[in-house]
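Note that one protein chain is taken out, while the other chains of the complex remain in position.
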Amino acid sequence: MSSAPATLAQPAELSREQLIPLLQEVQAKDGYLSQTAMTELAQALDTPVASVYGVATFYNQFRFAPLGEHVIEVCRGTACHVKQSLTLYQHLERRLKLRPDGNSADGRFSVLSVACVGACSIAPVIKLDGEFYGHLTVEKLDALLDGIDKHDTESPTEPNQEQPTEASHS
Amino acid sequence: MNRSVLIEPCCSLCTHSPGRPCPDLITCIQEGPLCHDDDTCRTLRAERLETVRRGGDGTVLFVGAGTCGRANGALHVIAKTKSYLEERSVPARLVEVGCVGFCQREVFVDLQKGDGLRLSYCDLTPDNVDEFLEAVFEKNELRNRFLYGRYGEAPGYEDVPLVADTPFFSRQTRVVLENCGLIDPASLDSALAAGAFAAAARALTTMTREEVCDMVAESGLRGRGGAGFPTGQKWKVALNTAAHQKYLICNADEGDPGAFMDRAILEGDPFRIIEGMLIAAYAIGATKAYVYCRAEYPLAIARLQGAIAQCRKAGLLGANILGSLTDLDIVIKQGAGAFVCGEETAILASIEGGRGMPRPRPPYPAVAGLHGMPTVLNNVETLANVSGILRNGPAWFRDLGLGEAAGTKVFALSGRVRNTGLVEVPVGIPLREIVYGIGGGAPEGHQIKAVQIGGPSGGCIPDEYLDVPTDYGKLQELGAMMGSGGMVVMDERSCMVDVARYFMEFIRNESCGKCTPCREGTTRMYEILTALTKRPVGEEIQRLERFRGLLHLEELAATIKETSLCGLGQSAANPVLSTLRFFRDEYEAHILEDRCPAGVCQGLRTYAIDTATCVGCMACKKVCPAGAILGERKSAHYIIVDRCLGCGACVDACPKQSITLVA
Partner (left out) sequence: MSIVINGRELQFRPGETVLQIACRAGIKIPHLCSLDWSPSPSASCRLCVVEVEGSPKLQTSCTLIASDGMVVHTHTPRILKARRTIVELMVANHPPDCLGCHRAGTCELADLARELGVRPRQYVGIKKDHPLDISSSAIWRDPNKCVLCGRCVTMCHQIQGVGAIDYIDRGFRTQVGPGFYKGINVSGCTYCGQCVRVCPTGALMEHSHVDAVVSELGDPNTVVVAQVAPAVPATLSLGRSKPPTVPVMLEHLAAALKQIGFAAVFDTAFSADVTIMEEATEFLGRLQGGGVLPMFTSCSPAWINYVELHRPDLIPHLSTCKSPQQMAGALIKEIYPKYAGLEDKRIVLVSIMPCTAKKYEAEDLGDVDYVLTTRELTTLWDRFGIDFNKFEDRLPLDPPFAEATGAARLFASTGGVMEAAVRTAASLAGAETPTAPLNEARGLDEVKCFTFDVGDTTLNLAVVNGLGQVRTLLEEGPADLHFVEVMSCPGGCAGGGGQPYGTEAADLHRRLDRIYDADAHAEVHSSHENQSVAALYEQYLGQPLGEVSHRLLHRTYTDRSSGVLANDDAQTKRGARAGAGAPH
């Protein structure tokens, strides 16, 4: 489900300082960084491709494959850890049969474990498609996912829906 | 409220214009007019200020909609309120404000009546907001179950406690957070009405750079980003290094999991940061400044962007600021998810468009930083303190702290404590005061075990040591660190080995991978800690390995600490060392008895099937991911301890509740 590579709006003077902002821009547009986009960027910035890739792989934010339809961000900050957020993550792993890249076996879900999302007071927290859910337990999580499953089977969404913008801030 | 009303001239005598800025603009707005003596103008200006302070004419609802408020449903509260007001044509305005800091009781809504009465309500949720609105606007019941406190005089409501007198706030000293949750962070006017930019104006128009540096040095302000380096001293180094270009960087990376002070300030009072940066940039002679903010803070970034745009329009940023011939441009750089990019040389690499890998110091950034030019890096909270120092003088700032220490520090209190949120206290206050006094201690029926302070670079301080003052040196003696201000409370339900392992996993994932001890060593430490939280599989040799592991932990910790290139590696072992020091018994229980006293470590857990009640339905056998359950249909089942992963899947599957945890 790759979208067309981003054709970059070229600011008058591109400098290496803009590499990360441009990568962010591409990802915001495409949902992930394609090799095409990274190669184009390297050319535009007169920087080796290896370096562009080196920078992109250094930062957690960047993804190299498209996300699933639903994005679940499990907070793994300290407060959430102390309140057993690992259990939530493991539950998702089992229930969604997560692959090593964090996508579910059926490709519908992407599960990201993220650093503190700033809602420690309602830990443990997840963000599901950009919405916060706090004080979570395995049961509540199951209820949420059941809801989604039900909704999706009743009104299937187009696979190539817009990515939730929040998700790019993982 | 994007257009500044306050900057408009009062009459034709006011000569301020963006092209020819008046050096007295700020004072004039806040106390003016200065250049001419006219009562009408004076009244006009005073009235404008008063209106701005109230958020407009008539009834105003201030909704705490910072990130934590939003996590608690603030946006839904706002949406519901909006439609309520519209449907009933209630003439009240809604203003989004930042977080007052009492996250536990979010969503906060302040009701401001046209006569100046301001009452604060809390615990609102999308579900109960209708009840609240009904009480206020239909039944006129301002004293309802959501009422938290009052601000100011509040005639008729004197019996309601002042917000500042409630237990959560009364022990705090709010300086940096003074405006958070009270002013409209999207409005320059709102900040100006609260006194913003007076200090910057004074510095730029009446003080030399040296004087500003001296004043900050004299105040005793130390960096709030973790290391606690004296701020004035750092500025002087940059000021005294000759260069044709200097830079200022505001470090808003705040990567410590469990810290959100900087975010709250950026969201609730962005103009304070801009003012601090303006002063700092002037002091060192920088004309270009960056805010390096983590991308996970979209709201903070939006607020800051808005604030920068307004300041630029009002001539408080850009060229020839307030006619002082000082130029400053602020650019926001979004981090891309790397904890190490909070480190000062890694930030530089990241801003330059590279991998955020630290480089050796010296040269320090203040001498050769961004693009090789002198660069001062300061934390958000450090910069937020600067305007207060200029306004009230260094002595005032020193007196804020207890004992030797100066000023206040904001902590993000979370974890197993009754009141969570942001607390600002005098530096030097004992930890116990924060955790028990403000935080209210452990939740009902529980017992505080330790407080983790300083995040992944810090340590765990056990309950009996909580009388330690929050002082850079004293905390270090206990193997912890002031750090950036994350403070996570743990009770008996937390396993300290697990906590050490958690932080080591964080560090291992966040190590930049440049230098050997940190890259390789943290992974080995993490592996050893993980082994401790798992049952050794039968054999003696594994048991021996786990013993050896404990020795290795100490050996590795020493080398990583001594030889790592940057602060991340140098402090990586702190969580392990401090838990080893204070909670060795828990480590020993894990190693010697294969037991996790807190029952957290899943790998040490196991379950047993009550053969008396087991009906042999095989439900457990089917779900066990490890194939650890044996048994024939209709006869009792057994769990093979060595194979059991401790996941507990079987417990949920058993229709007879025959499966229980073996302690």
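Here the chain labels run A and B in written order, and each chain numbers its own residues starting at 1.
Heads up, the rule we're going with is that a contact is a pair of C-beta atoms (placed from the backbone, for glycine too) under 8 Å apart; a residue touches a chain by one contact, two chains touch by 3 or more.
Just so you know, these numbers come straight off a predicted model, no measurement behind them.
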Since one chain is left out of the picture, which of the remaining chains does it touch in the full complex? A, B
For the chain that's not shown, point to the residue among B:L49, B:L316 or B:C512 touching it. B:C512
Absent-chain contact - pick from B:R93, B:K313 or B:R359: B:R359
What does the interface between chain B and the hidden chain look like in terms of residue numbers? 257, 337-339, 355, 357, 359-360, 502, 505-506, 508-517, 519-524, 527, 552, 555-556, 558-559, 562-565
When the complex is taken as a whole, what residues of chain A touch the one chain not shown? 2, 32, 34-36, 38-39, 42, 47-54, 57-60, 62-67, 73, 75-77, 81, 86, 89, 98-103, 110-115, 170
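Here is the rule we go by: only the chains that are shown with their structure count from here on.
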Using mean CA coordinates as chain centres, what's the chain A-chain B distance in Å? 23
Over in the complex, which chain A residues touch chain B? Could you list them? 15-21, 23-24, 45, 51, 54-55, 58-62, 76-79, 81-83, 90, 94, 114-123, 125, 132, 134, 166, 168-170
Across the complex, what residues on chain B touch chain A? 67-68, 70-73, 103-104, 106, 255, 257-260, 263, 295-298, 333-339, 350-357, 412, 414-416, 420-421, 452, 455, 486, 488, 490, 494, 499, 502, 512, 625, 647, 649
